[in-house]
Structures are given as C-alpha cells and as structure tokens.
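Omission of a single protein chain aside, the complex is shown with its protein chains in their original locations.
Order of writing sets the labels: A, B and C. Residues in every chain begin at 1.
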Amino acid sequence: MRTKEQFHDNLAQMRPNVYIGGEKVGRDDPRLLPGIRVYDMVLDLAGDPEWKGVATVKSPLVDKEINRFCHLPQTPQDLIQKQKLIRLGARRAGGCVQRCMGLDGITALAVCTKEIDMAKGTDYHERFLKFMRYYQENELAGCCAQTDSKGDRMKRPFQQNDPNQYVHIVERRNDGIMVSGYKMSITTAPYAEEMIVIPTRALGKEDADYAVAFAIPPDTEGISLVTRPVWHRDFKDGTTSPFCKLGVSDSLVIFDNVFIPNDRVFMCGEWDFGRRIALLFANSHRHSYCGCKPAISDILCGATILAAEANNIMKASHIKEKLTEFAGASALAYAAGIAATLFGKKTDSGVFFPNPVYSNVGRRLSGELVYHEYNILTEVAGGIAVTMPFHEDFKKGDNVDHLNKFILRNPQVPADESLKIWKFVEELGTSAMSAWYKVAGVHGGGSPIMETISLGLDYDFEDKKNVARYLAGIDETLDDSRMRQEEPVAALSPDAQKEVMVGQPN
Amino acid sequence: MRTKEQFHDNLAQMRPNVYIGGEKVGRDDPRLLPGIRVYDMVLDLAGDPEWKGVATVKSPLVDKEINRFCHLPQTPQDLIQKQKLIRLGARRAGGCVQRCMGLDGITALAVCTKEIDMAKGTDYHERFLKFMRYYQENELAGCCAQTDSKGDRMKRPFQQNDPNQYVHIVERRNDGIMVSGYKMSITTAPYAEEMIVIPTRALGKEDADYAVAFAIPPDTEGISLVTRPVWHRDFKDGTTSPFCKLGVSDSLVIFDNVFIPNDRVFMCGEWDFGRRIALLFANSHRHSYCGCKPAISDILCGATILAAEANNIMKASHIKEKLTEFAGASALAYAAGIAATLFGKKTDSGVFFPNPVYSNVGRRLSGELVYHEYNILTEVAGGIAVTMPFHEDFKKGDNVDHLNKFILRNPQVPADESLKIWKFVEELGTSAMSAWYKVAGVHGGGSPIMETISLGLDYDFEDKKNVARYLAGIDETLDDSRMRQEEPVAALSPDAQKEVMVGQPN
Amino acid sequence: MRTKEQFHDNLAQMRPNVYIGGEKVGRDDPRLLPGIRVYDMVLDLAGDPEWKGVATVKSPLVDKEINRFCHLPQTPQDLIQKQKLIRLGARRAGGCVQRCMGLDGITALAVCTKEIDMAKGTDYHERFLKFMRYYQENELAGCCAQTDSKGDRMKRPFQQNDPNQYVHIVERRNDGIMVSGYKMSITTAPYAEEMIVIPTRALGKEDADYAVAFAIPPDTEGISLVTRPVWHRDFKDGTTSPFCKLGVSDSLVIFDNVFIPNDRVFMCGEWDFGRRIALLFANSHRHSYCGCKPAISDILCGATILAAEANNIMKASHIKEKLTEFAGASALAYAAGIAATLFGKKTDSGVFFPNPVYSNVGRRLSGELVYHEYNILTEVAGGIAVTMPFHEDFKKGDNVDHLNKFILRNPQVPADESLKIWKFVEELGTSAMSAWYKVAGVHGGGSPIMETISLGLDYDFEDKKNVARYLAGIDETLDDSRMRQEEPVAALSPDAQKEVMVGQPN
Partner (left out) sequence: MRTKEQFHDNLAQMRPNVYIGGEKVGRDDPRLLPGIRVYDMVLDLAGDPEWKGVATVKSPLVDKEINRFCHLPQTPQDLIQKQKLIRLGARRAGGCVQRCMGLDGITALAVCTKEIDMAKGTDYHERFLKFMRYYQENELAGCCAQTDSKGDRMKRPFQQNDPNQYVHIVERRNDGIMVSGYKMSITTAPYAEEMIVIPTRALGKEDADYAVAFAIPPDTEGISLVTRPVWHRDFKDGTTSPFCKLGVSDSLVIFDNVFIPNDRVFMCGEWDFGRRIALLFANSHRHSYCGCKPAISDILCGATILAAEANNIMKASHIKEKLTEFAGASALAYAAGIAATLFGKKTDSGVFFPNPVYSNVGRRLSGELVYHEYNILTEVAGGIAVTMPFHEDFKKGDNVDHLNKFILRNPQVPADESLKIWKFVEELGTSAMSAWYKVAGVHGGGSPIMETISLGLDYDFEDKKNVARYLAGIDETLDDSRMRQEEPVAALSPDAQKEVMVGQPN
C-alpha cells in the first residue's frame, strides 16, 4: 500500500499556490500539518494488516488491493465497510477523516458520466474510468470542490453580475476547456493531490457554461488556494495529545483561466444533469455522514464520561440519562446508513448507491442534534472548559503546586490525567476547532433544510396518502404491493451480489 | 391457511368470562367486534396468495406454511419480513395489528426456556416446543400478559401487602401449579385463543414464587377478563370507513387460583431469569415497534396530506416541511429495526434475535415523537377536528343543504370526500381511540424512560470512553478491533445463514 | 350581581335554534348543561363577596359593580385582574372559563369603533357604547364569532365560489343590514345571550361587503346553531367529580339573511380596518391565554402529582424534574401576560391594551407546549389511563372485590381516592374532552404559526439589526434611546413606594 512518505514526497513537488494570511506558503507550512496528519493516519491504517478489508479493498478496476477511499463502492458490502471505515477513522481523527469528499466525488462522477453517456452518446464514462485507473494505481488522495461562492442567492448562475461566482467554462478548445470562478469552503484542498470539481446546483439551459465537471491537480497553473487552516493551540508541541495534533483546512479555490485537458473533463455543457450530479454527490456524502457523525457522537460521549468521572458525578441520576442521548444520536444515524445500504441499488455504472431517503433522514438528524450534543458536554463538564488556567500555568511560575492540587477532584483520577481530561474537554468543546465541527456538523453535506428539501422530493408521500384514503373510506382498496415486495438487497437477492463491476460492459 | 371463520368458531366455543361495565358478556359482544376485525384482517392476509412469504412462512417446526405471527424468527430474513408485515398490517389496521404481543411472547419463551435448561438442567424448552407445535399446527392467535398490576411501586413483589399485585404460584402440585394475581393492560385478551404469561421485571431470591411463565387459554377456569374495549363512534354502521370499524380492547386479567398443567409451565421459580425473560419480551417487542410505529407515522402523514389538500394549503411553504417530519420519524425508526436485524444474533435456541441497542433507540424515538406527530396533524387540520357538526347533521334535519356547502373547501375535493376526510381526521386525531394510540405510543413495549434504562445497560459506553482517553493522550493506543471486525449478519456471514433450526440439536 | 337563576330564565325564553345530531333542541338539552355550568360558576364567583374586585369591578360606564367579564379594561390594573381571574376561573372550570371570547370581542370593538370613527367620521363608537351600557347593565354573557368557514384557503373572501364561506352584507337597508354566511368553531354560542361578530382576516377593497361587525342575540331569526357539545362520559351522574360535570360546546353558526338593526352595526364596509379588528381581537385573546393556559398547566401539574402519588413514585428522581416543566410552562406564559400589561398602552378609546409582542410570545409558547404537557402526564400516569376497567365494573358484577384490591397502590392512598384519581387522569388525559383541550390549546386565539406571523410584523427587528451593525463596526454609534427611555406603565404601589431605605431602621 502507498505510504505517507510517498504522499509527502508528492506534496513536496507541488507548485506553491497556497495562501495563508496574505502570504504564499509551501505545502510544508506547519499550519497545514494538522490536516496532513489525518491523511497520514488514513494511509497508516491502510498499511496495517489488521485493517485489511476495512481500510483496503480489492478493486476490480485495477485488480489489486487499494485504499478504500480510492475505491468505487460496487456492492452493499462495500457501502457497509465504507460507513464503518469512516466511523472508525473519524474516531481516530478526532472528528473529520477528510477523505470522504474525494470518495463521494468520484462516486458521483462514476454514476453520472455513465448516465450522461447513455442519454447523450458522449464518452465521459470512458474518460473517467481512465482517470480512475490512474487514481487507483497511485492511490491518490482527492478532495472535492462543489460549493461555488454563489454571489447573489436570489439569482441563478447565468444571472450573476460576476460570472466568477460559479465556476464555468470560459473557452472551449480542441484539446480542452478553460475555466474560471470561485469554489469556497473546499476542505483539504492544499494537501490533496487531485481535485474533483462538480456543479453545486440544478442548472437551466442558460446555465450551460456552468455545467462543468473535471478532475485536476490543485496546483495546476491558474489555481490559487486561499486557505484557512484550523488547528488546536499547541499542535506543534510534540508532547501534546493526539487530538491536539490534528486539524483541517478549508480553502477558497480561485480558478483564473485554468486549462483542463479533454481527458480530465467529465461534463461539459450538459446542464440538464446539473441537479443530478449535485444530488449524487450530496446523497453519497450524506451516507458518509451516517458514518462520521456517529463518530463525533462517540467522541463527545466519551469526553462527557471522562468529565463526569473527573467530577466524580457518574452516579448522579441524570448523567447516565444524558449519556444515552449520545447513544440515540449515534445509533439512529448509523442505522439510517445501514438501511440506506440495505435499500440501495445498483446504478448503470455498476456503482452501488445508497437509498436517498434513509441517507437524508440520517444526515438530517445529525445536523439537528450537533449543537445539542455539545450542549450536553458543556452541561456535564461545567464552566471549567473555558475558565481553566492556561496549560503553561500548570508547568511554570509561582502557582504550579497550587494548580496541581486544584485540578484534583475525583480521588481515582490523578492530577496529570485530570489535566489531560480538562484540556481535552476544552479543546473539544470550546476551541476554534470545536466551532469548525459545529458548523460542519450543521452544513457539511447539506444543512437540515437541504435534507428536508430532498425528502420533500424523494419520500413517497403518495403512498401515505393512499393509506389515508383507504382508511377514510375514500378508496375501496389499498395497493401496497410495492412495499410488500420490496426486499433489502443484502442477504437476500443473489442478483445484487452478482458483481456487475464498474468498467465492465453490463 | 386458517380462516377467520375457523377462528370465529373457536371463539364461539369459549367459556364466557369477559366482563364489560359490570356485566358478563359473550365473545360475540359487538363491542369486541372492532378488535376481532383486526385479527380477521390478519387471517385474510395470510390466506391471500399475494402475501405468501410475507404474511406466511414455512415453519421448520411443523414443516408447513403458517401464519407468520405464529412463527419463531430464525434468520435475519425472518426478522426483516416480520418488521415489514407489522408495518403493512398496521397501516391496514389503522394502527395496531394486535398480533405482535403474542409473537414477541413466544419468541421470549423460546429463547429463555433454552437458556434456563442450559443453566439448570430443566426441560422447559422441550415442553415449550411441544406447545409450539400445537400452536403452529392450529395457527392459534395468542396474546401476551406481562404487565402486573404492581401495587406499590416502591416495593418488590414479595414485599407487597397484597400478593396478587403480581401473578405468582400459590401451590405446586405434581401435575401442575396453581397461580393467582392480576395482570393489567392486556391487549386483545378477550379474543385471543392462548395467553402467554411471563414476569414483568427483575426478581430477587425472595420473589421465587413470582418467577412463573406459562401459556393457557384465556377462558380457563379461574380467569376473569375485565375488559375495556375502545372503538370508534359508529363502528356498527355498515357504511362507515374501514378506520371506524376497527378498534381494540384491553383487559385486567384476574387469576384466581388457576391451574396450569405441567406441560404448559415454562418457568417455575427460576427468579434469576426474571430480568432476562422480561427483557427478551421487551426487546423483541421494541423491534416490533420499529415496524408498527412507522405505520402510525404513515397514517398520520397521509391524514395530514388529506387535510392540507381539503384546506387547499398544500402549497403553503411550511406544509411540505412539516410532512417531512413524518418521513424522519418513520424512516429512522424503520432503519433502527433494520439495523437491529443486521446486527442481531442467533441465540442458543435457534431463534434469531434483534440487536437490543438498535431496537431501543428506534422504539425510544417513536415514543418521544408520538404526541408531536399528532400535534402536526392538529396544526395542519385546524380546529375543525373537534368543532365539526356531528355526522348526523349532514344527513338529516334543517341544515343539510347548508352543511354540504359549508364542507366544500378545495374545489377539487367534492363534498362527500371532504366529509370523509374530516371525519377521518376527527376519529384519528381526537377520538377516545386516538387517546389510546397516544398512550400506547408512549408506553407500549416500554416508555422512553425504559429504553433509556435499557440503553444505559446495553450501550457500549466503555468503547466511547476509550476513544476519548486515546484522543486526550491518556492511553497510547486505541483498541477498536471489535468494531472493526464486526460484520452485519446479513449478506455477509455464511454462518448466520446456516439454519440452526429451532427444535433441532445444535 | 346577576345570578345564574336570572341567566337560566333568560336562556329559557330564547327561540329554539340549536341543532345537535340533526335534531332541533331546546337550550335545556342536557348535553348543553356541562357548558352552562361553567357560565354558572362564573356568575357564582361574581356573587361571592370574597371575589369582589377580582370577579367584579366597578364600571365607569354604568357606574356600578359588574361582572368583570362585561367590563372594558381601562387600566393596567384591569388587565392584571383580568388575567388573574381567567387563570383562577379556568382552574375551577377544569380548563376553559368560556367567557374570554366575549370579553375580547367587546374589547376589540371598543378600540376599533373609536379608530374607525376618527378616520372616517362615522358614529360606530357611540352606537357601541350604547350597546355596551345595555350589556353591562344586564351583565349579559356574550360569545364572539370570528372564524369564518373560509372555504378555499387560497382565495380571498370575494373570490370564493360560495360567498357564504365568509359572513357578509347581502343587503343594506335604511334601518339596518342583512347578513349571510357561516362562522365556525364558535364556542359557547348556544348558551350565550349576545354574539359579537367580527371579521377574521385582512380584507381588500373588493372585500368591502365582508367588512362587517355587529352584536346580536344568537336566537335572532335567520340564525341556526349547529352545535357539537363536548362532555365527559358521566356528566349526568350527580355524584361525579366537578371535572366530569363540566364541558363546552362549539357551533357552526349559519346566518341566512339575518337582519341587524343599525344600532347593532359597528363596522359596515370599512375593509381597511379588517386586519386591525381581527388583530385586536386576536391580541386581546392571546393575552387572555396568558391567564388560561397557565391554569391548564396547573391542572395537568396537579394531576401528574396525584398520579405519581397514587403510583407511589414521587421520590423517583425524574418526577420532580418533569413537574418543574409545568412550572416553566405556566410561569413563563403568565409572566408574558404580566409584561404585556406593563408595556401595554392606552388606546384612543380609553381601553388599556396589552403589548402584542409579549402577548404573542406567551401564547405561542403555550401552543407549542400543550401536547408535550399531556405527554408528561401520560408518561407519569402509565397505560392505566386507557386500560382501566370501566367505572361500572368497580360498582357491580362479579369482580368488585378484586377491582377494589387491584386499584390499591400507594398504601397512603385509599381505594376510593385512588379510583377518583385514575378516573380524573383518564378524563383529563384521554377523553374526547381532552382532545378538545389539546386542539384548543394549539388553535384557540391563533395557532403558533399565527403568533409567529404576528411577531414577524410587531417585533422590532430593526433595533436588533442596529445593534449588530454597531458591534460589527458598520455604524459608528448605536441609538437605543427608545428602549432606554421606555418605562413600564406601572410604577409602584404606594406601599412599595415607601422608601424603607437600606441602612435605616424599619
């Protein structure tokens, strides 16, 4: 498997086009390191024999074992392992495993290029598969750039005063296209090796130039990454906790007349597939959230337990009750992902795609609960999370002795452990990184209002209305045969198991 | 398959021991009919070839196709079909399909008798299997009597002033036992053919006489069923809607020195299995709720749509949003049941049992939301549900013409349909039957506080704490191998598929 | 003060125009009695010297002590006493004191007739005062008919296919007007002596005929009251509890060419005051809810305590916590009413009117919580509320002894008291009357969505925006002088004024 050393070598060779605070920096800037460490962690897991089959998978496309984050899900089993990997990885990453966006991006492209080709007679899918083989052979780390800066929200792309508010084609050449525009909130861009670029919304006929999808290295000429890293206070301190060494970064990606060669172009003007590709990414990503959000609940649950133990209040009657709220948040979202797999379906591309209703209810629940879950931690931990003296005060100066006594609460928890606990609670619950997680918890993959809209489209309201019409005596019979015959793919249908492999004729 | 006529014939021969309002009535009392119609409906479905494999299943115990409600789930497939059948049946029953309690009762007995035998060397499981073959051969309809009247809640069974507050053994004979005591809130007792009786709580050594489980026809000498039927106002009217023809009944079951022959006794003094059998029933029943509660959400969702259409407000922006709340309630609970199956396990008895964490989070969510869901219907329907003139006013008297004009709202919905809709909304949302559903929605299978307690026992908090300890830097490594290796039973493990059949050596 | 006997004499003389279930009935129909008993109770309180100044007040209009429900609030003190009277009366009425609608109706007319006159030079206010003197002299009991049947909600009044969907002027004569149309959900109409009729919504120019307000006896020629009484099961039983003797009724009021003499017409075509009068009633009524909803919370709180005591679970840790939820619901809504008074203002009519922002937040909170509060009662009481044997079973038949033992739980609560408690819980929480209270709790005075709309209009969002602009550095200064100078109308009672200074002997 590919190692983190190989990954770092590649980063070192990239064109410097990352900007932080008005200055151009290299990909070795220490402020990028907390995010890079998460990528490293994923590569480490893939290299660990114990994680074989979870962090890795044999890809039929390249016929070898690869990092699962480079793999297109083809079976229910693939989705179940993906969801599990995201959860377990996110628990170790302290929150965001950072590789899902790339995975959900290639998933959306795989499905949509096939569908465009079938509708339009184009050859995007073949181009994409060629790219995919290269991507998998090298086990590259990709990010996904979907969210445009959007400008005036009351206007569609072609109506914007500034066309750059949505990434768009500025010129069509024989060998490729030139694109310009802004993509914002692009997570992990400065340490990704490929950037999957797709539209962010439904498009109209006049928006044809905005119907563009491609994959390109983020250091391509014409691209600037104006980056905002987030990190914990002492991420440079070698002795700090795993949690504090990790972080993330988001970028405003500026495309200023960037050339995309034809073999990297996967959509070019097919505006009627704008909504489709946008939702394919969103729904795949909402399934990913059914893995990652339970991880965040797990971490918050664990931190709340540690805080309760440090306060020696585990026996207070309301503590266990509050802890089971995390159990509910975590298990319901995870179950939604499982059901999304069980009721998912094989697409024409061979990709096995999760059921959107279940993915959306799972993601929505997560988004609705995230602030509340941090609230629980705060309730149990108390004010200490924001009022505790700085770490340095425990190490030097006139008050070290007093502070090490002060921090002793539960007699079973020694001073150094107590300090680690409260520092963890502080960083988890009240740092700038914590704010990032709350905002991402609401908006990543689409905020609850977006899932509500999706459910308004996808949920079978007609069926419910028919039940009511039957019971009210308006209709004489009720036809529920579709539901009666519906069977979950897994365990049951030999057909779903049949490997219609991505990239093979079907 | 057994027909409803056969069922009615059997009812007709039962000893009259049903009391309503101080009077002894026959099982043909019209007030029992609304509940009996639900039992009939289940038998009709089982006889319908289109429902084969859903409403029926081939039981290895008797080697023939039987009503699924008489079948012990042995595979993940069984649980998935059970959950689906409950949902589809409940939608047709207008709420409660009424056969789950019996099914969950025999499931608990199957698992627990085997475990007691393994621990104690008793022969309860063999007795139970004998009973089960008789039950399946005749496709009998059973209810389950678990909830004791409980008396003083601060006291354990043996401490009660009145021993009858919990059903208990009053005498042990060679050929059987004598039992006395009260079981309350026993749904469907007056039209069930067998009653499964099990303990309701954890028991201590002094409670040994209260550790008793058995199955017995509800008309056995010494049993009285003081019954409270619930029905819709015009259930006798042949022209009324399906919804209004259906109902249910609950009974206080008085055991006054009832003889239970040995071959019907499945637990007799094994107090240390009191908690186990109580939880086996509860957890199986909570899994059933993951099928039935989505049905109630479906019905409420459909009724809300009809009300919105009748009011011609479907286009109001907040209506679709409110409707997706039903989608969330329904899909999350259903997903929890699916995940409970996927992460369930084979018990020693051969019964495949759902995962308790997922069953509990699904049931708890349902219980927490039920009042809120009725609130949504009320919000959208408006005050008309409780202020509309009585049905008779639309049929006779001086105001018929005015009333039939008054009821016209959305021009697309004719007067008679509008009247049916509002009558349905009224019965669904504001009748005595509606109150029954709200209370059952909170308490049936255990109220949210009971699931919270179960989650406090079953959820793996230690794992979450370990994640936090690792991230906080207290522990150097994190062992998540159990979760990493965990695979859902379905689709994956050939072992789970292997039919370790109930009743066969394993 | 007027007595209930005088009131009953008046009812007896009214023209029979009440219809129940297709039949014309007299005002002495026993099904109307539960509501009439509430009116009686109010008259009894007014006649009780202990209630002087609370249930009565000296009206300057007729210069004598009258029933407060006939009095136009003129001072903050009046509003505070009104709110208190409603709460105390509602607690005794078991929920709805039933006289607020009339009071809020005359309040709206008093304010609006003055404003129309000032704008249009009409003489409605003088007409109204003449009516008001008659009303107060005779201490009549009025209801208010505001809600039209509304027909197609997507259409304004003049656009309806059927003009009767809104009450409107069909003819203008020299001596008065002829009106037709339907008003629905009109509470207490069949036992009210005057009916205040006002528009239900904002009106446009084309809706001029729908801009009509008047007061008329409900038995006037041309009016039919199609009535739906709500009562508890055994309201005829002389030995039943106070709660079970009380009830209410709603009517569809059909106006079929009803003549309204000029001196009873208070608005006639002034469509531009449609929204104003509708909101005046609504906002006055929302203030009334700040008195009545706390009463309902009080009753539910008390019932929950009784249930907890009967179950002997008062010491369970979560019970007290749940009880304080009622404290929050009750005290916050009551406080909102108090603040509405403190920040209310004198209108041109002399009526002192509550602040709409505080009235609306108070009413909205109540509407949002009502289902949840019933849920709490259900959680604590358990399934017994819907499964307990009928009352008659405790009195006759074979099981009386067993039942009287069964009902014993907490040894401190004797059997007869226990039975009364559970019967009360059943009627309060799960009867048809209970459903009426839930629906009224959501919709009476306007549902939460209506208050949200009102708040969108009345709340000073500009002020909040200015705070943000100042803090963000967009504006250099912040003008908060209006809030700084704002003083509540109430200053200090003479006693509280007395400066018992800190540090001085007292």
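As a convention for this text, a residue touches a chain if its C-beta (ideal position, glycine included) is under 8 Å from a C-beta of that chain, and two chains touch if they have at least 3 such contacts.
Not measured: the values here are computed from a predicted model.
Interface note for the absent chain: among A:V167, A:M184 or A:C290, the touching residue is A:M184.
From the options A:N311, A:T341 or A:N360, the residue with contact to the chain not on display is A:N311.
Contact with the chain that does not appear here is found for just one residue of C:G204, C:P217 or C:G302, C:G302. Here one chain is not drawn; of A:D256, A:D272 or A:D475, the residue touching it is A:D256.
Although one chain is not displayed, subunit C still touches it through residues 50-51, 54, 60-61, 72, 74-77, 80, 84, 87-88, 91-92, 94, 110, 129, 132, 240-244, 298-299, 301-303, 305-306, 320-321, 323-324, 326-328, 331-332, 334-336, 338-340, 342, 346, 348-352, 357-358, 361-362, 364-365, 417, 420-421, 423-424, 428, 452, 455-456, 459, 461, 463-474, 478, 480-481, 483-484, 486-497, 499-504, 506.
For subunit A, the residues touching the absent chain in the complete assembly are 19-24, 147, 149-154, 161-162, 164-165, 182, 184-185, 224, 226-228, 230, 250-252, 254, 256, 311-313, 315, 318, 370-372, 374-375, 378-379, 382-390, 392-393, 395-399, 402-403, 405-406, 408-411, 429-432, 434-436, 438-440, 442-444, 447-449.
Those residues of subunit B that touch the chain absent from the view are 317-318, 321.
FYI, only the chains that are shown with their structure count from here on.
If you average the Cα atoms of subunit B and of subunit C, the two centres end up 40 Å apart.
Contact of a single residue of subunit B with at least two other chains is seen at no position.
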